[in-house]
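Got a structure here, written out as structure tokens. Questions coming.
One chain of protein is taken out of this complex; the other chains stay put.
Right, chain A next:
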Amino acid sequence: MSTASSSPGVGRLPDAFLSPGTSSFADFLGDVAPDLLPARRSLPPGSAAELAPHGTTIVAATFPDGVVMAGDRRATMGNVIAQRDIEKVFPADEFSCVGIAGTAGLAVEMVRLFQTELEHYEKIEGSTLSIDGKANRLSALIRNNLALAMQGLAVVPLFAGYDQRAAQGRIFSYDVTGGRYEETAFHSVGSGSMFARGSLKKLYRNDFTADECVTAAVQALYDAADDDSATGGPDLTRRIFPVVHIITGDGQHRMADSEVATIADRVVGARMQRPDGPNAALT
């Protein structure tokens, strides 16, 4: 497993493990086992964009008690639906989660690295990172992936968490160079994001309850799926519905499938009457 074997004694922990220094798991891996880092691989020249499935739309919206993140369930490879029940929203730690759009394989690996990174820091330092610290660490991981992104294997996450100091939910978006942008109220990434964002613009209110916030997110994903072929809508025959995570001051949890199904059924029921979704007031 480890490439470091500089110290004597069979089975003895290599010196790098015992030397004081970084609290970052990614930095540590970079020193002792760089081959495990997703970004340290080199590809032959040319585009690799068509090689692997892509994940699509993620939305996040804040409400007074926290923040909600939801993702559709489709992964596409060109014109083919590669997977119809993929999960693209993951818990990052107790008070944050991360949703991914872009090359699915790399994105999932990056999420695993990010999860380990946060837990590692927490165990070594005995305290958790601030939400800005977490957002910056994710930024660094994405920046390391720039070479792969330029060959078509981009990963674009959306990060949301509960800021315990400010007692509010916060959302961060990223670009492929690792640029980090804090969003107010709501945001969306992925191929259907412009439709989802347009939808949320009309639906969002800042006094949502958690259920209303989830409903708005499901509506936005429905609108994205309506106009973007790479985003999956609610699958009523297979009962596959968006993955929804809710983060409040009590921590983050994934909403039970049955609860999401209830909300999605209500959304779909209303769309039977008006396929374009709820009417917003004109002025």
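Throughout what follows, a residue touches a chain if its C-beta (ideal position, glycine included) is under 8 Å from a C-beta of that chain, and two chains touch if they have at least 3 such contacts; residues count from 1.
The working rule: contacts and distances are computed from a predicted model.
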| item | value |
| --- | --- |
| Complex member absent from the view - protein name from UniProt, among "ABC transporter permease", "Proteasome subunit alpha", "Cytochrome c domain-containing protein" or "NADH-quinone oxidoreductase subunit K" | "Proteasome subunit alpha" |
| Touching residue (missing chain; options A:A33, A:A82 or A:V176) | A:A33 |
| Residue, one of A:S47, A:T116, A:T177 or A:S229, that touches the chain absent here | A:T116 |
| In chain A, positions touching the absent partner | 1-2, 8-13, 17-18, 20, 25, 28-29, 32-33, 36, 112-113, 116, 119-120, 123-124, 126 |
